[in-house]
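Omission of a single protein chain aside, the complex is shown with its protein chains in their original locations.
And now, chain A:
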Amino acid sequence: MTVLVSTAFGIALVPLVWLLWTVVGRGIGRLDPYFLLHSMRGVFGGMDAGGIYHAIIGTVWVTVGAAVISVPVGILAAIYLVEYGAGGRLARAVTFFVDVMTGIPSIVAGLFAYALFSLFLGPGAHFGAIGAVALSVLMIPVVVRSTEEMLKLVPNELREAAYALGVPKWLTVIKVVLRTAIAGITTGVMLAVSRVVGETAPLLLTVGVIDSINFNPFEGRMMTLPVYVYRQFTAGLVPCNNPNVTCIPTINYDRAWAAALTLILIVMILNLVARLVSRLFAPKIRS
């Protein structure tokens, strides 16, 4: 039995280690401060230049936007499901639709957000906030689900203890239930962020593609890391004909791998932050 489980664990690790090995091996070469702090403006052909600064800005804006929309909506919905509507008809309907939303293909979420903004702004609108809305469609169900599970883990005795002290329900929910579950909720939110930060298709549709830096998520296209990886990779090999100019034939692939490595690093940092937060807030049993 131990052998079986260990083997399964080993097999499960193979693709993960392999993936990390490949990405680090191919991406580390180009990953330097220049790459992180420069955009692709004016970069063409096989030039030994260009970076992902604009894509990092875009990814941060779009992801933060999605989180700002999803976290309050998701947590409040979960509070309703567990604390207020438990077992009611509305709660069951919400649970059902959350389940359905979990299964929505990301491209559909992108189309939805694009169509929604087209209604108001006319067709062809591309800016960061649309991407944030698209990602929040994907993110809300994950936040609701994970928060719901965490709230259910809070023992009912703690709620009763607070009620018995004459604490009203809403204060009990905020100061006892949420406080007790905050570590788990944070982890859930971070996992949801990690999930959407790598989304490509909906962002390609809604936020578009650009080579220069754009700080404004409400106007103009933005580049995002996954879309950047996709764009660079599809650009393919560069034909180097002029021996007098520095030209790297695989420059596009190199940039794609380095950007992918950056994306993985961002997700890893988010996870570390989540762990730190949950350790900070976790219920203390040992002294």
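The criterion applied here is as follows: contacts are C-beta pairs under 8 Å (C-beta built on N, C-alpha and C of every residue); 3 or more make two chains touch, one makes a residue touch a chain; residues count from 1.
We take it that contacts and distances are computed from a predicted model.
UniProt records the chain missing from this view under the protein name "Phosphate import ATP-binding protein PstB", selected from "Cytochrome c maturation protein CcmE", "Branched-chain amino acid transport system permease protein", "Phosphate import ATP-binding protein PstB" or "Multicomponent K+:H+ antiporter subunit G". Among the residues A:P33, A:G87, A:G103 or A:P243, only A:G87 touches the chain that is left out of the figure.
Listed residues A:P155, A:G236 or A:P249: the one in touch with the omitted chain is A:P155. Residues of chain A in touch with the missing chain: 86-87, 155, 157-168, 171-172, 175-176, 179-180, 281, 283-287.
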